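Selected chains only, in their assembly positions.
Residue numbering begins at 1 within each chain, and the chains themselves are lettered A, B and C in the order written.
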Amino acid sequence: SRFEYVRDFEQRDVLIPETYIVVRIDGKKFHEFSNYYKFEKPNDMRALKLMNACAKNVLLQYRSEVILAYGESDEYSFILRSDTTLYNRRIDKISSLFVSLFTSQYVMLWSKFFPNDPLDVKHLPFFDSRCVSYPNLKCIKDYLSWRFVDTHINNLYNTVFWQLVQKCGLTTREAENKLSGTVSSEKQEILFSECGINYNNEPEMFKKGSLVTRKGEILHIDVIKKIDELFEGY
Amino acid sequence: SRFEYVRDFEQRDVLIPETYIVVRIDGKKFHEFSNYYKFEKPNDMRALKLMNACAKNVLLQYRSEVILAYGESDEYSFILRSDTTLYNRRIDKISSLFVSLFTSQYVMLWSKFFPNDPLDVKHLPFFDSRCVSYPNLKCIKDYLSWRFVDTHINNLYNTVFWQLVQKCGLTTREAENKLSGTVSSEKQEILFSECGINYNNEPEMFKKGSLVTRKGEILHIDVIKKIDELFEGY
Amino acid sequence: SRFEYVRDFEQRDVLIPETYIVVRIDGKKFHEFSNYYKFEKPNDMRALKLMNACAKNVLLQYRSEVILAYGESDEYSFILRSDTTLYNRRIDKISSLFVSLFTSQYVMLWSKFFPNDPLDVKHLPFFDSRCVSYPNLKCIKDYLSWRFVDTHINNLYNTVFWQLVQKCGLTTREAENKLSGTVSSEKQEILFSECGINYNNEPEMFKKGSLVTRKGEILHIDVIKKIDELFEGY
C-alpha cells in the first residue's frame, strides 16, 4: 500500500561479528514488587529459585547459542557465543525475545514457587533488557566477574544490614550508619559478633549467585576461581 | 571493583526528541503457537480479545505517554507522544519494558480467555519488540494507516481462504491458486458466491483490528476515516 | 577472496527520513591555528571571508540538497532539506564528504585570502564534522537561531575583551574580571565608555555571522528576525 514507506524509518542495528553478546535483564521496580509479595529480606529463596528456573528454561531454548547464564537478585545475564548468528545479531530481536521469554516463564512458574501468593494483575513482574557486546575472552570473563563481585558485595551488606535490623533491633538508619565505611572483613566481624552469624555458613546461592550451565545445571560456585574453566572452548 | 570497566561497553542509544515513538511487538512463531493451542482459523476471538486485554493494561500503565495502541493478529503497536521523556527515550528500556509487561499480561490473563487450555511450559508465548521514531503527524498517521490496511488485506485473504478450505472442501493449494492474482472486490465476490458469506457481516474486530484509546476503550473502527480525529491535539 | 567477510563489520547508519539534516564542521584547534597564522583578534576579516568562500563552494556543489549554510568563527553549518536522499542519508558519507570538500576548498583558497602567509605543511587546517537530524521546522529554525545567538554572545564578549586588552592596556586577567557577570547592555556600555567604540558600528559580518543562500549570496542579517522567511517553502 502507499503507506509502506513507513518501514523505512526502522533502524535495524546489529552487534558486530566475533564479539560475545551479553543479554542482561533486570526486574522493573523490584524494590516495590518484592515488598508487595512480601519477599523475605534480603534474600527470598523462592524468588531466587524462580529466577533460576526461568533462566534455565530460556537458556535451554537457546542452548546452541548460549555459553552460560548468571543471576543474582532480580537480574540475569545470558552470555552468547561470539560466533552466534542468532537473528543476524539484531539487537532489537535478541534483547526483546530473551526478556519476553524470561517474563513468560516467570509468570508461568510463579505459582510453583509462590503457591500461596497468586499474582495480582495490578502488580505483575516485568523486566528491562539490554544487549552488550564484548570483543574478547578477557573482557567477557571480567563481565562475569563483575556480576559475581557485585553479588558478594551486595549480599554481604544486605545480610548484615537486615540482621542488625531484624535480630538486633537497630533502626534502618542505625544499621546504615554502623556499616558505613566498613570493609568486607569488618562487616563479617559485625555479623559474627553482634548477630552470632558466621557469613561462611550462609547459603551458597546467596553468597555466590547462580550460574546456569549449558546442560541446565544450576551451580553456586566461586566464579572467579573457575573463570577460565567456564569459558574453556569458547 | 576492578571489573567495573565492563560497563563502558554498554551503548545507550536514544531516540531523538520531538519524534513520535512506535513500539511494535509481534508474537514469536505464532504460526506454531496458534496451531499448538488450536486457535480458530483464521481468527480466534479469544486470542484477539486476550491481545486486546493485554494491550489495554499496558497502555493504562503508561497512560500519560501513550496516544493510542492498535493491534491485529499477533501484533500490537503502541504510539507514544512525541514529547515523551519516558526512560530518557532510551531504546533498550522502552522496547524491553513494553514487551515484557505485555508478555506478563498475556500469560497472566491467558486462563481467562482460554479456560480449558492451560499453557504448557514447553510452549509459552513470547514476543519480539522494536522502537521506531516518526518525525511528524503525517507519517505517524501513515504508520497507523499502514497497519490498518494490512489488517484489511490479510483478513480478507485469510477469511476467503479458510472458507474455501473449510466450507467448500478445497485443498489449501487449490484455495491459494483460486485467490492468486485477485483483487479485493473479486475476493469478496468469491466469498459471497462460493461460500455464501457477505464479508460486510464479518465481525468488526476481524475486519478493522482493535484500537485502544487512552481511556482504555477498545474500538473497531475505520482508522483511515478517523485518522485526523485520532491524533487531534498531538 | 576469503577475507571479504571483514566487510560485515561495517555499520551503515542512516538518518531517518523526513528530518532536516545539519552538517556542522568546526576547525580543529583553531585557537592554535589562528595564533600560528597571526589572525587578527578577535575577528580576522580574511579568515572569515575564506570560510565563507569555502562554504559557498560546498553549498553550490550540493545546491539541490542544501537549504542554506551559516557560519561564524571556525565553524559552518549546512542545513539539508528534510526530503534529501543524498547518499541514502548515510551519516558517514554525508559527514565525511562535506568536511573533506570544505577542507579542500580551504587549503585551495587560502592563498587568495592570505597571500603573504603560505600554509606550512606542519600546521595545516582541518575540521571535525557531525550530522544531526531535526524532525521539524520549529527545531531546525531554533538550531539556526542557536548558532546566531552564539555568534552575538561570543562576538560581543570577544570584541570588548580584546579592546580592553589592546586599546586600554588591561591584562587578559583584568579584562576577564571586568566582564565577568556583565549582561549584554553592560558590555556594550563598557565598550563605549572605556574604548569609545559603538558596538552597532562593528562590521555586520562580525556581529551577525554569515548566511549563504542557495543562490550563493552571502548575507549578514538578523537571522532571528528573518527566520520564517529563510525556511519558506521547506
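Following the convention adopted for this analysis, contacts are C-beta pairs under 8 Å (C-beta built on N, C-alpha and C of every residue); 3 or more make two chains touch, one makes a residue touch a chain.
Computed from a predicted model, the values in this text were never measured in an experiment.
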| item | value |
| --- | --- |
| Total identical subunits in the assembly as filed, 3 in place | 4 |
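Here is the rule we go by: only the chains that are shown with their structure count from here on.
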| item | value |
| --- | --- |
| Angle of rotation relating chain B to chain C [CA atoms, steps of 5 degrees] | 180 |
| Interface composition of copies chain A and chain C: same or different, split at half | same |
| Cα-centroid distance, chain A relative to chain B, in whole angstrom | 31 |
| Chain A and chain C: spacing of chain centres that average the CA atoms, whole Å | 49 |
| Chain C residues counted as touching two or more neighbouring chains | 16-17 |
| Residues of chain C that touch chain A when the two form their complex | 5, 8-9, 11, 13-14, 16-17 |
| Interface residues, chain A side, partner chain B - complex | 1, 3-7, 9-11, 13, 25, 28, 57, 91-93, 95-97, 99-109, 119, 121, 124-134, 139, 142-143, 145-146, 149-150, 153 |
| Residues of chain C touching chain B in the complex | 16-19, 82, 133, 135-136, 139 |
